[in-house]
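Input: a single structure, listed below in structure tokens.
One chain of protein is taken out of this complex; the other chains stay put.
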Amino acid sequence: MVRLQHHQQSQDKRVYLQYENRQPDETVNYNREHPLKEFAWLFFGLLGVVLVGAMVLGFFGGEIAARVPFSVEKDYARRINEHWENKPRDVEGEAVRAALRELAAKLAAVMNLPQGMSVDVHYSPEGIANAFATLGGNVVFYRGLLEKFDSEDAVALVMAHEIAHAKLRHPAASLGRGIAVGLTLSLVSAAVGERAAGGVLQTAGTLPLLKYSRDQESDADTEALAALAAVYGHVGGARDAFGVMAKLGGGDTPRGPQVNILRTHPLTADRIAAVDRMAAERGWRADGERTPLPLALAKLKLKAAQPAKEIPAPER
Amino acid sequence: MDFILNFLDVFLFFGLLVLGFSVGRWKERRHYKSIREREAKYANILAFAVRYPPDVVTPQDCQLVAGSVVISSDYFKQIVAGLRTLIGGKLSSYESLLDRARREATLRMKEQAQRFGATLVINVKVESTTVSGGTRRGLPAMEVIAYGTALKPRVSPTTQA
Partner (left out) sequence: MANALLQDNIMVANLEIVPGRRVRSHLGMVQGSTVRAKHAGKDFLAGLKNIVGGELKSYTELMQEARDEATRRMVEQAKSIGANAVLNVRYSATSITVGAAEILAYGTAVVME
């Protein structure tokens, strides 16, 4: 130990001033606990709060939005309707749309739509293999999907599925959920203040939304099967339609792993299994004679097959 | 590959977290080891936060000595602090960081005092400033400076020569 000693004359006594630096306990000023412990508490605690919060917010957001009168939703979605209605259509497009609307009317008749609800079916001649239902009872079919089906039954399954989304107010519920969860999540991730960490919480927070989405799809499938059985006397069309979807790569999100929890739609294999199960439960015939495609849709399919025929034959 | 792209944020986050934690912790341990060694080495240089010099009669040479260091947090500490600010409480992940910075700055000040030939530094002040500009998104870096007056008994020019 080093000491500096200075002395001073104080009256008669000599007083020693002693200077030394003793080593204080260095552990006083910081936490000796393992930092991973704190991290685990904070991170998994927050993750849990976000998951539960998103689930609760999603539930209430969805419930509230689905209770908004359909007329309000329809009015709000007026622009969506106009967008699709005013798209220029050729003769073929007009015919396909008419055929789709006829099919929709046939199915809606057995689907017990609530009072005042109507479904507007639209057709888009784009090659995307998709169909969707959005706000205001607007259902859109793309050429890319329609030309994949061989029978009316299969088209009817998809149509009934989308009508069921509208009937059960799924687009409104998703919007309500999205807003409730999205707003809260962006507040939380902004508070964390770090991009990647915020992103992780955002991702975690959307998991409950995906769960709700899968539930919606299953509910819509159930409704669609009932409609199919009522109109055609069997649910064979479901088998065909899901077969086509499986070939297309399993629903709306071909990217991503085949893990149920990360998807908006249930796995196609699970959906087919659900068809068989439900058919057995409710005594529907699982298979039966298929109704041929309406003329306009058959033409569409034929046209899609055309380019293959134009391949020049090998010279003789 | 698609899976990684879809959840790039999540992978980036955990990758940086593991890197920040392991390397950051290793560096912190190494720094503390070096701090303890040098604290022992410079134990003969005394530093005090008193304003008045020892009441001695011999004239003293004095010299301002300072030591400073800019230190930045690692990714792991930053995340823990970010999460912690949501619920409040002790930001213990930054405590050790600032502790290191203060002791490092003080050591550098003592180093300078030794080069001057003094064994006593008085009126030591320690100050910290954020270098990042204080924004949330900025680099969380702190500058810590320790400065004081080093004293040594005056040696007359004749004896020095």
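Here the chain labels run A and B in written order, and each chain numbers its own residues starting at 1.
Quick note on the criterion: a contact is a pair of C-beta atoms (placed from the backbone, for glycine too) under 8 Å apart; a residue touches a chain by one contact, two chains touch by 3 or more.
Since the model is a prediction, treat every value here as computed from it, not as a measurement.
Visitor: Just to confirm, in the complete assembly, which displayed chains does the hidden chain contact?
Guide: The undisplayed chain, in the complete complex, is in contact with B.
Visitor: List every residue of chain B that touches the chain not included in the displayed model.
Guide: 16, 19-20, 23-24, 27-28, 31, 51-60, 62-66, 68-75, 77-78, 97, 104, 112, 115-116, 122-123, 125, 127, 129-135, 138-141, 143, 145, 147-149, 151, 154
Here, only the chains that are shown with their structure count from here on.
Visitor: Where the centres are mean C-alpha positions, what is the separation of chain A from chain B, in Å?
Guide: 51
Visitor: Give every residue of chain B touching chain A within the complex, in rising order.
Guide: By the definition above, chain B touches chain A via 2-3, 5-7, 9-10, 12-13, 16, 21, 25, 39, 43-44, 46-48, 54-56, 76-80, 82-87, 90, 92-93, 95-96, 99, 103, 119-120, 136-137.
Visitor: Note which residues of chain A are touching chain B in the complex, please.
Guide: So the residues of chain A touching chain B come out as 1-2, 4, 6, 8, 17, 19-21, 23, 26, 29-31, 33, 35-36, 38-39, 42-43, 46, 188, 191-197, 199-200, 202-203, 255-257, 262.
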